[in-house]
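One chain of protein is taken out of this complex; the other chains stay put.
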Amino acid sequence: MIFEQLIDIFLLAFLAVISIAIVRIRNVLTAVMLFGIYSLVSASLFMLLDAADVAFTEAAVGAGISTILMLATLSLVGRDNEKPLVKKKISFLPLIIVLVTGATLVYGIVDLPPFGAADNPAQTHVAPRYIFQSMSEIDVPNLVTAVLASYRGFDTLGEVVVIFTAGIGVLLLIGGRRREEENTDE
Amino acid sequence: MNDHMILRVVGKFLIPYIMLFALYVQFHGDFGPGGGFQAGVIFASAFVIHTLLFGVRATQKIAPEWILRIVASGGVLLYAGVGVASLLLGANYLDYNVLGAYPVAGQHLGIILVEFGVGLTVTAVIMLMFFAFAARGEPEGDAS
Partner (left out) sequence: MSGLGIWNYLIIIFLMMTGLYMVISSSNLVKKLIGLNVFQTSVFFMYISFGYISGGAGPVFNENVELYSNPLTHVLILTAIVVGVATTAVGLALSIRIKESFGTIEEDDLHKMDSSL
């Protein structure tokens, strides 16, 4: 138990360090690779928080597909270093906004229920029904699958349609019309 | 990639196992971690490796874009079709209880079909996206 907590603390600190590195680094390629590491560390953390399915997805999607897509983009748009901001336009406005928002959120965590307690509001309403009735109603041992496909099937249908629509969007934007455009230019 | 013989051979060796693992994740999702979303992404990543090794044109010959488009829409259609089937059998939309001889069997059938639809759509959409990105950077002459 104490060992798990130590890993948790360590991994979270690691995430914070990586995110600072991503902000500070000017080379976009390095930032993309660091983001891949960030996703992999997040996947380990999800695993530590008992969310095996989520960890699985994050490792495959975040560390795999996202990074590959970003690298493919960089190969097309060029991996020039991010230009430093123009001197006179440097303002502390973004930093101030971020600090104020962050301070508000930190004030908000005072009222949050205790971390990991079994009687938190999030655990007491609909979750017990999913956990204790799904074996008799659906008989699928993986509760995540039961909730995903059956109890919240309509929700998941929406998500699938969103993915499908995003695919159509990508194809409309960059799907193989380049040749015709070049021909009309000539 | 012509010079990287070892990478090519080892990579090619890995591809069927990645696909097999994706199928395991897809159909074992009822019992352990896994399901359509993860399986789709893993299955697509097998083709991503193939693209990295042999170029996007070679991969597009194996998995032509028009098939992927049909598969992508077919997955959504399968998902929505399960809902329509339960409507026609006299229950609410996406209520799987009526699909089988008894409620739990119906739930099992419904979940497997729905997860399969999710897997199809996610695989095809991720592959279509990746091909769109990869083909954009290829020299145009290779197309024929």
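Note that the chains take the letters A and B in the order they are written out, and that residue 1 is the start of every chain.
Basically, a residue touches a chain if its C-beta (ideal position, glycine included) is under 8 Å from a C-beta of that chain, and two chains touch if they have at least 3 such contacts.
Every value quoted in this text rests on a predicted model; they were computed, and no experiment measured them.
*Asks:* Mind listing the chain A residues that contact the chain we can't see here?
*Replies:* 1, 5, 8-9, 12-13, 15-16, 19-20, 22-23, 28, 31-32, 35, 38-39, 42, 45-46, 49-54, 57-58, 61-62, 65-66, 69-70, 72-74, 76-78, 82-83, 85-86, 89, 94-95, 97-99, 101-102, 105-106, 109, 112, 114-118, 120, 122-123, 126-127, 130-131, 134-135, 141-144, 146-148, 152, 155-156, 159, 162-163, 166-167, 169-170, 173-174
*Asks:* Tell me, which residues in chain B touch the chain that this view leaves out?
*Replies:* 31-33, 35, 37, 40-41, 122, 125-126, 129, 132-133, 136
The criterion applied here is as follows: only the chains that are shown with their structure count from here on.
*Asks:* Roughly how far is chain A from chain B, centre to centre by C-alpha average, rounded to an integer in Å?
*Replies:* Centre separation, chain A to chain B: 21 Å.
*Asks:* Over in the complex, which chain B residues touch chain A? Could you list them?
*Replies:* For this pair, the touching residues of chain B are 25, 29-35, 37-38, 41-42, 44-45, 48, 65, 72-73, 75-76, 79-80, 83, 93-94, 96, 103-104, 107-108, 110-111, 114-115, 117-118, 121-122, 124-126, 128-130, 132-137, 140, 143.
*Asks:* Once bound in the complex, which stretches of chain A touch chain B?
*Replies:* 52-53, 55-57, 60-61, 64-65, 68-69, 72-73, 75-76, 137-142, 144-146, 148-150, 153-154, 156-157, 160-161, 163-164, 166-167, 170-171, 174-176, 178-179, 182
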